[in-house]
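Here the complex is missing a single protein chain, while all its other protein chains stay put.
Then we have subunit A:
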Amino acid sequence: MEMLNVRHVVKTYEGKVATPVLKGIDLTVEQGEFIGIMGPSGSGKTTFLNTVATIDNPTSGEVFINGINPHLLKKEKLASFRRRELGFVFQSFNLLHTLTVEENIMLPLTLEGVSVKKMKRDANELAERLGISGIMKKRTYEISGGQMQRVAIARAIIHRPKLVLADEPTGNLDSKASRDVMETLEDINRNDGATMMMVTHDAFAASYCSRVIFIKDGVMYKEIRPTSNRQVFFQQIMEVLAIMGGDQSEFSPGRV
């Protein structure tokens, strides 16, 4: 089943000089895929994610998520679309500091008006699975970066969204925490069948994906799929990055 269909998306930032960022991108994602998006700084990968995520509007082109173009929805409909169909994970976690870990996880359900009993049950189940049960009553400034990202992941999937979007989820984490987070995402992708799309700089993180797409200068450059195991896929990704050019030092050295 087709989960995401992006048709010729163009994004131009208007200013004194109009800056084209996306010059027409097409992409189809099947349900259950785990897509990685890579590219040098300024290639437009985050802008691309933002247009899919409804955070930003495309200048032209269409985005269909599960057959619906969210950019055409009215305000209220768009809110419930985000609430039901989408989940977000950000580089800077974007947890709310006034809430506890548990409350942060329950936030999407709170907005939906789910009963408190069900909220708590779902949150606790999920926390158990992500190994964050012990910190449920803590406030966000009391926990580590890896824990924060797992809390953000829990918040992104508690409402069982159709599409989970992640922007550099490992960007602020050390290698141990990165590995935990990627394994968590992989587990969710495999066992819950959630479709995922992740923007990353990190070839190690990208090696968990079922397909990696490379964007350069606002157009699709190449896409690759894993052929055997993860180590091999990691090497393949590194090779594409090397050929694609850009500043080599932007990409992290191998960690596998």
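FYI, a residue touches a chain if its C-beta (ideal position, glycine included) is under 8 Å from a C-beta of that chain, and two chains touch if they have at least 3 such contacts; residues count from 1.
Here is the rule we use: contacts and distances are computed from a predicted model.
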Name per UniProt, for the chain absent here [options: "Response regulator", "Cytochrome c-type biogenesis protein CcmE", "Acyl carrier protein" or "Putative ABC transport system permease protein"]: "Putative ABC transport system permease protein"
Chain not shown: contacting residue from A:M106, A:A166 or A:A205: A:M106
Residues in subunit A touching the chain absent from view: 50, 53-56, 75-76, 79-84, 86, 88, 94, 96-99, 102-103, 106-108, 110-113, 116, 119, 139, 155
